[in-house]
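What follows is a short report on a single structure.
Every protein chain but one is kept in place in this view of the complex.
This part shows subunit A:
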Amino acid sequence: MTTATDIDKKKPLAGLSESGAYQKMLAFASLIALLIGFSIASPNFMQTSNMIAILQATSVNGVLAVAATLVIITGGIDLSVGTLMTFCAVIAGVALTYLGLPLLIGVAAAIAAGALCGLCSGTFVAKMKIPPFIATLGMMLILKGLSLVISGTRPIYFNDTPGFDQISRGSLIGEVFPTLPIPNGVLILFLVAIAASYILGRTVLGRYTFALGSNEEAVRLSGVNTDAWKMRIYALAGGICGIGGILIASRLNSAQPALGLGYELEAIAAVVIGGTSLSGGRGTILGTLIGALIMAVLTNGLRVLSVAQEWQTVVTGAIIILAVYADMARRKKTG
């Protein structure tokens, strides 16, 4: 009995908060170090226009990474976020340009299509017990193909929908604070991140997301319909990819059906750099945001320093391995 209480006392409150805080600190410190390093190396780096370019570049990957974070916390993986984004952009194109529907309906259709596709992935995983990697790999290819089929392999332009490009490129903040022309795409990323954070932290869906990743069998034996909740999480992630689809289509003012492959890996990289565990049960949206920012800062900074594109990719890969290694080393220590 004494031993039991002793053990309890030895690690007072070494709980979720501490480990989570450490991760975020580590990622955040890396981000700051990168920013300082690049601004010393190049005077052009720290200019407002460049900072805004970095944020703009973060917006799409950030949104997809938020979606991937939800699925990864359940202990799954979503390889389809990139092509699902494209598919949703194409759906928006069909609704707005081909069918001439109003802007809001086009946006809603894209998000609904995303949620529906996510629900499909969720069904494959939860009901048909297909491993998430395979289920979403299949989904990734299906959606890539469907985007090309629906669009006839040609880009769909949004020239007939005035205001569509403003969804991402416009700046509501810039209208109020002219010195801070932060694009709406970035604003939307932050809104999505806040909403996802709220869902993860405050709702039953979020609690089950962590619980599923922590010990799915224990949750099932607690009488929770784990299959249904898992499907909801995949559907939510799909809906968020739909928002990503709107963002990229608006930024390019077109739906580019050939785009999308590779985005899923960048999103997963951001999630991992942000300290979310690929084995599930652990992760934060804030971490993912920082992860996405680190990726964008790296790409941008290396470009400003005129490092060749090929080498940028090499550096990004090395950073991912370093980030996960640091996380592993820390976890080994704390057990």
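Going forward, a residue touches a chain if its C-beta (ideal position, glycine included) is under 8 Å from a C-beta of that chain, and two chains touch if they have at least 3 such contacts; residues count from 1.
Convention: contacts and distances are computed from a predicted model.
**Student:** UniProt protein name for the omitted subunit, picking from "Membrane protein", "Betaine-aldehyde dehydrogenase", "Ribose import ATP-binding protein RbsA" or "Cytochrome P450"?
**Tutor:** "Ribose import ATP-binding protein RbsA"
**Student:** Given that one chain is not shown, which residue among A:V204, A:A258 or A:A308 touches it?
**Tutor:** Per the contact definition at the top, the residue touching the missing chain is A:V204.
**Student:** Identify the residue among A:V219, A:A255, A:I273 or A:I290 that touches the chain left out of the display.
**Tutor:** A:V219
**Student:** What is the set of subunit A residues that contact the non-displayed chain in the whole complex?
**Tutor:** Here the touching residues of subunit A are 1, 3-5, 7-9, 11-17, 202-208, 210-211, 214-215, 217-225, 281-282.
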